[in-house]
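Take this structure, written in structure tokens, and hold onto it; I'll ask about it next.
Here the complex is missing a single protein chain, while all its other protein chains stay put.
Moving on, here comes chain A:
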């Protein structure tokens, strides 16, 4: 595992951290890195999507969920971190009027996306507490925020040529239904968050069901056209 230096690691909301790592490896919106603190336990790295890329720095937004992310949250500037990436394919080439839809920690890929396509509308859905809204508003005048409701209720798919989605499974399922009722035009892409072990397509623990058979979230995705995913 390659090593990189942590430049900062800041708590920005309850259980939500933003970490900046010195790495010239860059990446595209929707790609991810495998991150691992140097502790012996837990064994596996955590797949974390790219929040931002600046010159020789990559930023990650993550939520403390279990032991692995707790270890990440304990890292201080100057600490070494195990890092592999960028991995996965990222979102497809954008076209026309774009919308980005993020739920909770799923807003992470859209900061960097919005920097590249500031004309996009961005929908941010939070269950309890909103965060980073001002940062997003600095990049776009069309930021729609919802706390406690269903952000998917606010979207009219017919207004967009392409919609990128990242969030919890119920939200992506809602987007799939919305897409089906609007005639499956094939323009909605979802980022599949999944437990991974290797992150490179060898272990098959992140395998998901799609209309085209089993696919690997890490190496074939994590981005898939929403109508292809079979949610279990």
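The rule we apply is simple: contacts are C-beta pairs under 8 Å (C-beta built on N, C-alpha and C of every residue); 3 or more make two chains touch, one makes a residue touch a chain; residues count from 1.
The criterion applied here is as follows: contacts and distances are computed from a predicted model.
Undergrad: For the chain that's not shown, choose its UniProt protein name out of "Cytochrome C biogenesis protein", "Indolepyruvate oxidoreductase subunit IorA", "Dihydroorotate dehydrogenase" or "Sugar ABC transporter permease".
TA: In UniProt, the chain that is not shown appears as "Dihydroorotate dehydrogenase".
Undergrad: Touch as defined at the start, partner being the missing chain; which of A:35, A:58, A:172 or A:206 qualifies?
TA: Once the missing chain is taken into account, the touching residue is A:206.
Undergrad: What chain A residues would touch the chain not displayed?
TA: Counting only chain A, the missing chain is touched by 1, 36, 40-45, 67-68, 84, 195-198, 200-207, 209, 213-214, 219, 232.
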